[in-house]
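Got a structure here, written out as structure tokens. Questions coming.
Of the protein chains in this complex, one is absent; all others appear in place.
We just call them A and B in the order they show up, numbering each chain from 1.
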């Protein structure tokens, strides 16, 4: 037997003047005033996105991620909450998940991968970067693993 | 003249208790008991996926890939079968494609890229990694190209 579910928009707390381009899979999350959500995006439950932030096409934002105001999440940006610390995937055991907190005014380039980290305000992450550590200083970070390469 | 096709589920051999979140594009493949397939996933013909494996959103699994039991394929994981060995894409000539075989209990982090390789049981691939060579020893592999970084 196969159970088919359909992507959609369920239990989402939208602010004012939000634009969403379907198809998307959004559930149990909060999306602030003036945000834009592009097509082919999934945002999981308990995610919180601030005001005037843009989540571009093909991005995935998992549980335990919070994103501030005036952020730009490029196309195909993938967040994570599971470091496979037990030697395999947590498979839905949230005790093994770690949180991610993105400040305000953060711009993340397309195809970046964000491990569970904290990123301070006014940071630029280059396209294709893999962010593996907390970022506590504004600036531009590029590469795999991402390193500070200049002022923002 | 433009020919429009629609993504869907065609000629898929599903096991018991499989869950699929549409939209997906699945055709000519076999998906074992207890698997989960997330949204925005494409799985091509002749792919074989074992039991209790999870294929998360935005992933692409091409022809000539076999995945074992109890695997976790993260979000946006992209498999390949064409190394462009003739100096350009094979363009549908399967004689130029190479196979990929993933063992049991393998966890692949989001946004990883898997070239045509064999990966043994109980391997962890970090998020954003690019796997370019066979992996014959259990452990954790990260980076571009992926290298052994610790025990799994």
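Going forward, a contact is a pair of C-beta atoms (placed from the backbone, for glycine too) under 8 Å apart; a residue touches a chain by one contact, two chains touch by 3 or more.
Keep in mind it's a predicted model, so treat the numbers as computed, not measured.
K.L.:
Which is it among A:2, A:18 or A:148 that touches the chain not included here?
P.N.:
A:18
K.L.:
Looking beyond the chains shown, say which of A:25, A:81, A:100 or A:144 touches the absent one.
P.N.:
Among A:25, A:81, A:100 or A:144, only A:144 touches the chain that is not shown.
K.L.:
Could you pull out which residues of chain A are in touch with the chain that's been left out?
P.N.:
14, 16-23, 38-40, 54, 57-58, 70, 72, 74-76, 105, 107, 109-111, 122, 124, 127-128, 140, 143-144, 151-152
K.L.:
Tell me where the left-out chain touches chain B, residue by residue.
P.N.:
Residue positions of chain B that touch the missing chain: 1-7, 23, 25, 40, 42, 58, 60, 62, 76, 78-80, 84, 87-89, 91, 111, 113, 115, 130, 144-145.
In this text, only the chains that are shown with their structure count from here on.
K.L.:
As a quick test, compute the distance in whole Å between the mean CA positions of chain A and chain B.
P.N.:
One centre to the other, that is 23 Å.
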